[in-house]
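The other protein chains are all here in position, but one chain of the complex has been omitted.
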Amino acid sequence: MIQPFTTPESGYTLIPKEGAIETQTIEVSMGPHHPSTHGVFRMDVVLDGEEVKRLKPVFGYLHRNHEQLAEKMNWLGSIPFTDRLDYFCSMSNNWAYCHAVEQLAGIKVPERAEYIRVIMAELTRLINHSCLAGFLLSDAGAWGTPLLYAFREREKILDLFESVSGARMMCNYMRFGGVRADVSDDWLACARKVVENYPRFLDELEALITGNEILLARTQQVGILPRELAINASVTGPMLRASGVDYDIRKVDRYGIYDRFDFRVPLGEVGDVYDRYYVRILEMRESVKILQQALRDIPEGPFDAGVKMRNFKVPAGDGYGRIEAPKGELGFYLVSDGGTRPYRYHVRAPSFINLTILEDMCLGHKVADVIVILGSVDIVRGEVDR
Amino acid sequence: MTTLAHFQILASLLFVIGLFGAVTRRNAIVVLLSIEIMFNAANLSLVAFWRYSPHPEQLSGVMFAIFGITIAAAEAAVGLALVIVIYRYYKSIEVDGMRSLKG
Amino acid sequence: MLGNGLLQGLVVTARNFIRSYFDPERLTTVQYPEERVTLPENSRSFPFLVYDGTPDNLRCVACKICEQECPPQCIYIEVERDPKTGKPVRRPRVFDIDYSVCMQCQICAEVCPFDAIKMDQVYELAGTDRFGGMLHDKAALLKSNEYYHQIRPTEADEVDARLSQSKKKVSPPIAKPAAVPPAQPVPPKTDV
Amino acid sequence: MYNFFDQLFVALGAWLVGLVVAAGNGVSKLCCGQPMSEAAAHNVAAGTQVVLICVTIYGVFALCFGLATWLERKMLARIQNRYGPNRVGPFGLLQFVADGVKMLTKEDIVPARADKLVHFLAPAIVLAPALLMFGFLPFGRNMAPTDLDTAVIAFFAVGAGSELALFMAGWGSRNKYSILGALRAVAQMISYEIPLVLAAVPVVMIVGSLSTSQIVAAQGTDSFLDVKGWFVWTPWGFAGFILFLIAATAESNRSPFDIPEGESEIIAGFHVEYSGFKFALFFMAEYLGMMAMAGLGVTLFLGGWHGPKLLPSWAWFMLKGFLIVCWLIWLRGTLPRLRVDQLMAFAWKAMLPFALFNIFATAVWFYLPKTTFLQSAVAWIITAALVVAAYLVISRFVSRRAGAPRVYRYAS
Partner (left out) sequence: MDTAFIILSLITVAGAVWAVTLRNLIHAVLSLVLFFFGIAGFFFYLNADFVGWVQILVYVGAVAILAIFAVMLTHNLTAEDEPGFFSLRWLTGMAIAATVGAVLWFAIRSNAAMSQTAPAGVASNVADIGRKMMTDWVVPFEVVSLLLTAAMIGAIVIAMEQISHRK
């Protein structure tokens, strides 16, 4: 049902059924400067009154030639560029890239580094999902109040990142075989305190949002994503689980040391905007559980495998490593010809693939719904356009 | 001082303008607007008569005007709804074009 | 009951409004020019060159490793040649870093075998000229070791220990990546 | 002492009028020999009275508009854990002056294909009703600007003019988003005008007159603490007040009903093509409209200027208006926006039946005997039961579509 989109040059002439009032269709381009398209993203929407008849997403405004650059860079050099893919979760991007290279080069990662990586990834998941709830509400019109509560919590976690890696968002923290800097004990103490307080913030956010009748009316039965379409379009992450498909790479691949932690994977049933929002809230509660266990039994020991960073060579061959990033399955397909530079470097960006089915979810809905549906897809333009 | 005659002349002038509009213009909506003008002109003269009447406590003109306004509003609503229905079938609302009485 | 979801939301915002007057947790913004957020010791901004004692006694030996490794290629080095013999002297004549291109990724500090280039913590670098203005030459980049101690005490001590220990061994320092010591974070302001 | 402050402005007004009349006499003595004739003096006095009223309304409420913008930004900021404007003037109080100057100096862009005349007239026509509405509200004891016996109808009639102006603004700027915004604005304001008028009908029924000063008089008791007489304490009054507040937020395009300028969907709705001072006029009209509606809410339900004799009467009117404005700002900080069709459905399917039922409940209250305390208590309970029953029936009907609360299972 995703037929190739050819736009007739003459614009859209909808032939109304006989007798129906032939209203002019308005062709609105919700352009790159639209206040709530999460970055530079354009949608050519054909409106019949308020209803959406056709919607064509236009990508490419934030294309920075990331993959070609990586082929010019040595293996270490492209780690800081992965921070800029999904600039909301730089730690997960680093981990995905390092994970792919380690699989290719067969590097063994010490215990402590694995724990540190899980802690960082789960903290990024908390940031991402709480900010999504905030953005979704400001798209629905709640003028930023939940967003600023989410940012208040995000600041605490970004302080933790800054004190360990040096930068709040562009951490460039992980290296092949482990992490760049060890985590001190009082850093762990601060992290435990922040994680202790997170459920209190989640309860406050839920009290503000979940029972809100206006939001229920705005999000329930809106932008429904059926299971089959989600699977066919290879949607991954919370969007897929909201439609009821049980597929979480942390449980499927059991990469890193996720098999040591007991956590559950929440599933929605209808697959509308409300499910996507609430599944993410439940995922945050699971992440808090993982963090508590990881912070409790992080062992002592080396934090990196002592891999020599300069002229680091990867044996020839290709490989695909993937992790469960907050937005979905973030994969790196790397081809190495044995030299210090990757021969081919491709990023499987979850936001890009989750966005292809935007039109199917938006058809028949109102203009206001398009924005809320786009908000629930949770895209970041850096990752979509690379 | 403004006598009753001034008001009646003004009301009839407005009535005539409305009549002229209703007769000459081809567009159905403008015809409806002119009918509205005629209604208002009538209301104006009624209230003028009440204002200059010897025993105003009967409030005759005012009551006429109030009922006139409500009826004119109802008429405008139905009239414009009819115009939309006509437009739907004939794709144009030229007054001359509506010859056939077919449903 | 129709309205109680809305009422709960209103109660949350009311609590935030009232608590923002006396609970520091509920008032997180900082009045920037007057109050400043204390940066954790490990936070980094742009690189700078370290010199011991006098500015021309700088640690950099112009080996150009950082120039090769820098992802956005924003470092430019020219080796100084001895005017008489024409042989290269182990000191850079020109050492430019274009701050507008640099993405503060700290890889240069990581791969430098001589601990000559470190990450600074200054972030107020607003300038008027976008092209030439952000190109910092050697003189602008040079900062003393004391300054380095000032901004990063623990890291500076380890670097000094390693340098003095390697000076006893006459052999050139082995190119081992400067493992950044475990981070001592400034406890985030928001401990509740 | 209390009366001095209470009648302060009335005395001030009378003194000023006397001053002008005296000046008039002086001038006429100079140029044509003898002081003005009786009719001329009366005309001059009436003229100055009108001018005085206009000046005070513009002055006081323009200042209130400025303070309202400051209050809104401060309150929203505090709700969102941040400071809000505090740089311009003490505590940021001169922020609205800075905004005003910025608006004045901004370039006023008129789109090329815009309908020049309509585009130019729209801001003026939006502002006119907002200011006119204040003319019918009694601000304090015998401080009512105009004492019409049809004040409530006049208030709503003038309010109806602003819808047309919103449409002209949207239509005049010839831009897709603004047309969408204009149609939404007109549809919303029309469908919420009916619950608004019906919410005011019970008060008019009980008081028996349309004039606002009589409505306020009916709510007053001559005790020191005359709070008992307000209509909001009666069950139908409370229901009417809630209805009035919801409809007033919709009429002034605020918080859950700010669809016409839904920022996240159609950018700024009808005033997307306005910049510079024209946009400031729209901004001012919205705030003045909000304050006028708050004023009417105070007059109809919260006993106008009646209040314990600690504060002068006009201070009570301003304080209650301030509380309603704070409530509207509080709503804006919390609630997301309704979609257009839900908004319409809510107006026609929930507000309208509840308003009609409220009128029925008021009739029941009116005819129940309320001589002794016991009888009025019984009457109060009966009406309260009626109103609550109506609310429960309607809320079950409205939330029927919301579907059962979702239960989320976890993967095995």
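Which chain is which? They are A, B, C and D, in the order written, and residues in each are numbered from 1.
The rule we apply is simple: a residue touches a chain if its C-beta (ideal position, glycine included) is under 8 Å from a C-beta of that chain, and two chains touch if they have at least 3 such contacts.
Quantities reported herein were computed from a predicted structural model and do not represent experimental measurements.
Per the touch definition above, the residue from D:V17, D:A169 or D:V186 contacting the chain not shown is D:V186. Contact with the omitted chain, checked across D:N3, D:N43, D:T150 or D:S223, is made by D:T150. Of the listed residues D:A45, D:A62, D:A160 or D:I394, the one in contact with the hidden chain in the full complex is D:A160. By the touch definition given at the top, chain B reaches the unshown chain through residues 1-10, 12-21, 23-27, 29-30, 32-34, 36-37, 40, 43-44, 47-48, 50-52, 54, 56-59, 61-63, 65-67, 69-78, 80-85, 87-88, 92-94.
Although one chain is not drawn, its touching partners on chain D can still be listed: residues 115, 117-118, 148-150, 153-154, 156-158, 160-161, 163-164, 167-168, 171, 183, 186, 190, 193, 208-210.
Just so it is clear, only the chains that are shown with their structure count from here on.
Inter-chain spacing, taken between the CA centroids of chain A and chain B, is 64 Å. Centres computed as Cα averages put chain B at a distance of 34 Å from chain D.
Averaged C-alpha coordinates put the centre of chain A at 45 Å from the centre of chain D. Under the contact definition stated at the top, the residues of chain D that touch 2 or more other chains are 79-82, 333-335, 399. Shown for chain C are the residues that touch two or more other chains, namely 2-3, 6, 9, 12-13, 16, 28. Taken together, the chain A residues at the contact with chain C in this complex read 73-74, 76-81, 145, 149, 152, 155-156, 159-160, 162-167, 170, 172, 180-184, 186-187, 189-190, 193-194, 197, 204, 207-214, 216, 304, 308-310.
Put simply, chain A touches chain D in their complex at residues 26, 28, 34-36, 47, 50, 137-145, 148-149, 152, 208, 212-218, 220-221, 246, 248, 251, 264-270, 274-275, 278-279, 282, 366-369, 371. Chain contact summary for the complex, chain C toward chain A: residues 2-6, 8-9, 11-13, 16, 28, 39-44, 65, 69-71, 103-107, 110-111, 119, 175, 177, 179-192.
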